[in-house]
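One protein chain is absent from this view; the other protein chains keep their places.
Now for chain A:
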């Protein structure tokens, strides 16, 4: 079966300004692809290019195995949910949802059946006669999704659909979108700047920066083996600790202010250059004795800040000149200004080249 979406060597430029450089993406039926990156990384532009709302400068786009590079949006068999919901303000909810079908000349009996079906699915049946202005943010969001669902497209496109909702509703709708994806088995492309949304929703993540794809992979791969320091820093909260270190005689040395450096045996005898940046997730700095193995090394660190976060407590120390956060249990005895015994688990450690930021191991 042909992939649902194939993007080859896509390039997008406005005059001299290049927005997207050589983008290559492929997704299979049922994939949930999340495009994630900071503001201005080109992710929304890329989505508009997939939708056909922006012409592309070079390369090709195919949807469902059919060449679509020059096709207008209506011929691409897509549906789109926008950040601002983009509901037609003068139409009722029912008219908003059926507008596309009306334009395509679907007979009114089918329109009615599909409308009822989708309204039931999204629990908006009681809202069908209202105007968008009379709805809450969450309800508008549902209507916008309903408008996309009735289309039954090959590919759903979501442009930061949750960013206008408040925090609680956002988490609810996130779960709802995930459930929808599971129930429909539909293929989706989803744009967000929120890395938690990306991690929770995606089957496949594309991390972008400055119009260049940094890494494509499953969420666990992106999280555990970031391709470079940008991805390492962007994905995960609190962010991955990036600690300048030196490698000598098969040992990693992390400098400490007013103390002996911490020396850790390199796992797996990897060969590394002398200067590296050690990438360590906050949950890989643990209480001594919590984990065992050759790659777990105890060390005593001076605590700078203690941040209780309910289930966990984040403890900030300073190593190699960088702030280092450990995710410890809420029962930790850490006190600001006091030394604390912790253990470094290098089992999942990443090493990066300090200049280019590229992954070394």
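Throughout what follows, contacts are C-beta pairs under 8 Å (C-beta built on N, C-alpha and C of every residue); 3 or more make two chains touch, one makes a residue touch a chain; residues count from 1.
In this text, contacts and distances are computed from a predicted model.
Student: The hidden chain: which UniProt name fits, "GvpL/GvpF family gas vesicle protein", "Glucose/mannose transport system permease protein", "Phenylacetate-CoA oxygenase subunit PaaI" or "Ferredoxin"?
Tutor: "Glucose/mannose transport system permease protein"
Student: Which residue from A:4, A:87 or A:324 sits in contact with the chain not drawn here?
Tutor: The single option touching the absent chain is A:87.
Student: Per the definition of touch given earlier, which of A:3, A:73 or A:210 contacts the omitted chain?
Tutor: That would be A:73, which touches the missing chain.
Student: Name, in rising order, the residues on chain A that touch the hidden chain in the full complex.
Tutor: Residues in contact with the chain left out: 48, 51, 53, 72-74, 78-80, 82-91, 99-100, 103-104, 131-133, 147.
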